[in-house]
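Before I ask anything, let me first share the structure, which is written out below as structure tokens.
Every protein chain of the complex appears in place save one, which is left out.
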Amino acid sequence: MNVETLTRPDNTAEKKTQEVVFPFPEEAAQEKLSVEDVPVIMEIKNIDKSYSGSSKVLKDISFDIRKGEVLSIIGPSGAGKSTLLRIINRMIEPNSGVIRFQDKDTLNMKGKALRHMRTDIGMIFQHYNLVDRLSVFENVLHGRLGYKSSLQGIFSMYSEAEKEKAVEIISELGISEQIYSRCDELSGGQKQRVGIARALIQDPKIILCDEPIASLDPNSSRIIMEYLRRISREKDITIIVNLHQLDVAKQYSDRIIGLNDGSIVFNDVPEAITAESINHIYGSNLEELIVE
Amino acid sequence: MEKSSSIHATDINIIRKKHMKLFITGLILLALIIVSGSITNYNHIDGLASIPAALQWLFANMYFSGSTLSRLPTVLRLLWETILISIVSTTTAAFFAMIFAIVGSKRTSVNGFLMYFAKLVASISRNIPVVAWALILVLSFGTNAATGFLALFFGTFGFLVRAFIETIDETSGDTVEALKATGATYPQVISKAVIPESMPQMFSWVLFMIETNIRSATLVGLLTGTGIGYLFDLYYKQLNYEMVSLITLAIVVAVLIIEAISNLIRREIL
Partner (left out) sequence: MSTYVDRSSKGKIKISRPNKGQLKFRMLIIATILFTIAGFFMMDYKGLELWPAITGTLVNLRDMFLMPQLNQITLGSAIWQVIITLSLAFLSTILGAVISLFLAFGAAMNLSKPWVSQTIKTFITIVRAVPTVLWVLIFAIAAGLGSVAAIIGMVFHSIAYLVKAYSEAFEEIDEGKIEALRATGSNYFHILFHVVIPQTKSFLIAWTFLRFEINFGVAVAMGAAAGAGGIGYALFMSSGFYYDMNEVGMITYMILIVAILLEVVANKLKAAA
């Protein structure tokens, strides 16, 4: 797939500008018109990150995140995509910079405030990161832990309203039949839907997706990406997704950020991607990418 | 032509080097065997000769007379005491080992200092041999179950901390990250991700340690005058070899039964 898009980027880029393929074309078109008016919900300014004893992973990263958009972060492996995503919910601490989320500086948060901030940001993972030995239902309810005291969490004291909500989300994602199945009995696509349900029940403003389809077959990948897009449209939740497939990023996002060697080299609508910008993003790693 | 033959020659050189290395390693090992043999006054021929002699002796003493069999209840009582000590010391050690392992695993550790402290305590506790623990403890605790319990406890604790840390590292890295990202508190992450994921594997380690400890308990009993080890020592010194055989047989049967039960449990939970 990659090979094709990359070897004849001119054609595809041009085509995409003319006929943008969305699963829900009309809705999408309406959204498109108003993109500039959509409020910014998170500002990221001058983020630097280096791990001890190695060169900088992220260099002076700044960008805005708007409400309800689907934002893809693309780039070669090792570009810092994963680190960037985890800095947004502070699973990884940056060395310097500022992140403003809902008018608060998230980098100074501690303890309760930090956990409260994380309840507003859901996260899904390449390897789903579910507790394999627990039921789908229990895994989804884990998304509510951030709202509970330690004891309430430990003894699984979820309210009926929370459980009803979980059942609703589970059936929306089409996995109600598996609601009591142990997660290790599910297929990859089903596991990722449990991951999405766990993020949704947090009632988040943003969902971070770390390579959500990298372990899935093409069909499941399409279903997951369409769910993510629908979530952003219907629930007005911002989706930030790390991808290594350029064509998927182009098809599903409202905006693409290209990362190379820790710096942002592209930040625009998917239609604006050209052969040159692809070269910029993937740089000398182009050949590696094709081999992959 | 010339080129290919030179490649051939280097190939042969590599093979020869490999053989040389193997040969030298063998030579060193052989030298070490001879040296350590002379250090310990070990005679290989005597060693080999002792095997058939001992086995013959063991089976020859397995036709138990009435007076030997009449002592079977005592044997079984002390065997039960030994099994009890083994199980209780293992499960108690497992409880504390779980706490230390959670603190000591880099995935769930609260801070670096505590992590290294937990690992250090565990390392000291497992690397002091069980016999040393037994000999130290018996001086104050005397010849009773508490000595055996504590000696096994310390050895088991250290071993299980290491095993549990490996289990946590293997099984729960990803889910810890996922639950932290939802804003869950530390106790919630431990109870909802780490424990459910690693519990079966940990229990399997506990079963393994119970099996091991029944054997170790025999040794500890021998040194501290408790349990089945004490009984063995008693009859061994009285040269009552029928009783020695009976006790050995009883231990073998007990260990085999416990292994069979463990395997059954493992099949259910893993």
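In order of appearance the chains are A and B, and numbering begins at 1 in each one.
Criterion: contacts are C-beta pairs under 8 Å (C-beta built on N, C-alpha and C of every residue); 3 or more make two chains touch, one makes a residue touch a chain.
On a predicted model such as this, the values are computed, not experimentally measured, just so you know.
Novice: Touch as defined at the start, partner being the missing chain; which of A:Phe137, A:Tyr227, A:Tyr252 or A:Tyr282 qualifies?
Specialist: Residue touching the absent chain, from the options given: A:Phe137.
Novice: For a quick check of understanding: of B:Ala54, B:Leu69 or B:Ile99, which residue touches the chain that isn't displayed?
Specialist: B:Ala54
Novice: Can you tell me which of B:Ala118, B:Leu137, B:Ile168 or B:Met209 touches the chain that was removed from the display?
Specialist: The missing chain is touched by B:Leu137.
Novice: Just to verify: which one of B:Asn13, B:Thr74, B:Ser123 or B:Gln238 makes contact with the chain not shown?
Specialist: B:Ser123
Novice: For the chain that got dropped from the picture, name the residues of chain A it touches.
Specialist: These residues touch the chain not displayed: 133-135, 137-138, 141, 156, 158, 160, 163-164, 167, 170-171, 176-177, 179-180, 182.
Novice: In the full complex, which bits of chain B touch the chain not displayed? Write them out.
Specialist: 29, 32-33, 35-37, 39-43, 46-47, 49-51, 53-54, 57-58, 81, 84-85, 87-88, 91-92, 123-124, 127-132, 135-137, 139-146, 149, 199-200, 203, 206, 215-216, 218-219, 222-223, 229, 232, 236, 241, 244, 248, 251-252, 255-256, 259, 265, 268-269
FYI, only the chains that are shown with their structure count from here on.
Novice: What is the distance, in whole Å, between the centres of chain A and chain B, each centre taken as the mean of its C-alpha atoms?
Specialist: 47
Novice: Touching residues of chain A toward chain B in the complex: what are they?
Specialist: 89, 91, 114-119, 121-123, 125, 127-134, 142-150, 153-154, 195, 198, 202, 208
Novice: Can you name the residues of chain B that touch chain A in the complex?
Specialist: Residues 174-175, 177-188, 191-193, 196-197, 200.
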